[in-house]
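Here's a structure for you.
Left out: one protein chain. Kept in place: all the others.
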Amino acid sequence: MIKREKAGRLAFFIFLIVGFFLPVFSLARQEAPPVKTPEMQAPAQSEKSVAAPQNIKEASRIYVFLGWMWVSIVVLIYFLRLKIREADRLYRIKFFSPAKK
Amino acid sequence: MSIRTISRGVATWFEDRLGLSAIVGFLKEKEVPQNKHTLWTYTGSLILVFFGIQVVTGVMLAFYYKPTLELANKSIGRIMTEVPLGWIIRSVHFWSSTFMIAVVFIHLLSIWIIKSYRKPRELTWMSGVFLLVFTLAFGFTGYLLPWDDLSLAATKVGTDIPRSIPWVGVWATKFLRGGDDISADTLSRFFSFHVSVLPLCLLAVLCFHIFLIQKQGMSFPLGAQEREEGKRVLPFWPNFVLREAIVWLVFLGVLITVAVLLPPSLGKSADLMAPAPEGIKPEWYFLFLFQTLKIFPPKILFMSGDTVAVLVILVGVILFFCLPLIDNKPDRRKGKLITAAAYLFILYAVAMTLWSLLS
Partner (left out) sequence: MKLKHSVFTRRQFLNGLLGGWLGALAASFAYPIIKFLFPPTPEPEQVILPLADYSGIPPNSVKTFAWGSKPGFIKKSDDGTLAVFVAVCTHLDCSVAYLADQKKFFCACDEGWYDDNGINIGGPPPKPLRRLVLEEEGANLIIKREKAA
């Protein structure tokens, strides 16, 4: 392959990786809940201790994460369907099995 | 030396020593039948995904959980409040167990109705019954670990039930409890079952179960071989696996969403001397059995109602285990009866569960 094309390909993949991980890291940084916030929901003597995000900031970060997760799942399913379509097509035209009839 | 040549060199180095290309080649040749039942074939790998999540979240929880009377409840409280995002990890572990058991039931019922257990797959079915027992045991032992009032009471009742079995019952209860009564030893024992004994047993039987499936191939519906339907297959790799990946992603998304929005709470630490709280109920997957026990009268002829109920359930389980041996001619009338039995069982379990929930 020509050197320029190789460099171009590498540059594009680096751009892809950085482009995907940047939002991840900024989201992830948002995710860290401040540990020093009032911790125990209720003293040990009460009936139940309820699990929940500790403050409104942590709660909204979690909703952002849920949103990002579902968007990712939809996008990934779209890509997977493209790959399935291609794999089925290859199977139908017997691309991988020249020996069979 | 490009990345491609380096990775090819590494792959060849391993190939010369491990010969794994045989396995890869096998997976490439493996085929999955494509018919109206293919939908149910997704349940198997889905169970594995949930189990994997249980192992990972379970190990993480075990880093902070302390299985002693004084600290069990407190350590879980600490996980939920002090450890960063501990409540999410615990919630995922809790919900993934529910999802896993639900999919196990769906998997079992689909095999029962489609009759994939017939020759030569009887051992696959039987190992599957063991897997079901282990999975339910996971749920039962895990339920005690938070050591709150409800879980203590449910475990007291649950470990008392085997006592009704004649001759061996008392020993069974003693083995489960580490003595006659529930104590600190019960908690240690249940923890050991939950994190050591059961994972080892389940993994061993699971390897056998999966090996059998690979060796014998996926089953075809009755009579499919003669019909055209028998020829319609999907290659396992990559076609089927790509489809499975979509199913995994969707279920993973639902699991995380439910875990984040509906985390379980924690009751206060259990008191061995206190009276039982009201409204004890086992986990949802035991409710139909619990209700079955309740509908038996206290005394039947010369035996206690409990003993009869437990014996009836035991006989049912044994018949269930021997199903492939009983139903060896599935395309005849016997086969149709077995299918009807499956639907009846679904109806019964759902009705009993609803009754238990509403009462």
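When the chains are written out, they are named A and B in that same order, and each has its own residue count from 1.
Just so it is clear, a residue touches a chain if its C-beta (ideal position, glycine included) is under 8 Å from a C-beta of that chain, and two chains touch if they have at least 3 such contacts.
Every value quoted in this text rests on a predicted model; they were computed, and no experiment measured them.
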(request) Among B:Gly9, B:Gly25 or B:Pro84, single out the residue that touches the unshown chain. (result) B:Pro84
(message) By the contact criterion defined above, which parts of chain B meet the unshown chain? Give residue numbers in ascending order.
(response) 56, 60, 63-64, 82-86, 88-89
(message) For review purposes, identify every residue of chain A that touches the missing chain, sorted by number.
(response) 2, 5, 8-9, 12-13, 16-17, 20-21, 23-24, 27-28, 31-32, 35-36, 65, 68-69, 72-73, 75-76, 79-80, 82-83, 86
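In this section, only the chains that are shown with their structure count from here on.
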(request) Let me have the rounded angstrom distance from the C-alpha centre of chain A over to the C-alpha centre of chain B, please. (result) 28
(message) Taking the touch rule as given, give the residues of chain A at its contact with chain B in the complex, in rising order.
(response) 31-33, 35, 39-41, 44-54, 62, 66, 69-70, 73, 76-77, 80-81, 83-84, 87-88, 91, 96
(request) Enumerate the contact residues on chain B facing chain A in the complex. (result) 28, 74, 77, 80-82, 84-85, 87-88, 90-91, 234-235, 238-239, 242-243, 245-246, 249-250, 252-253, 256-257, 260, 263-268
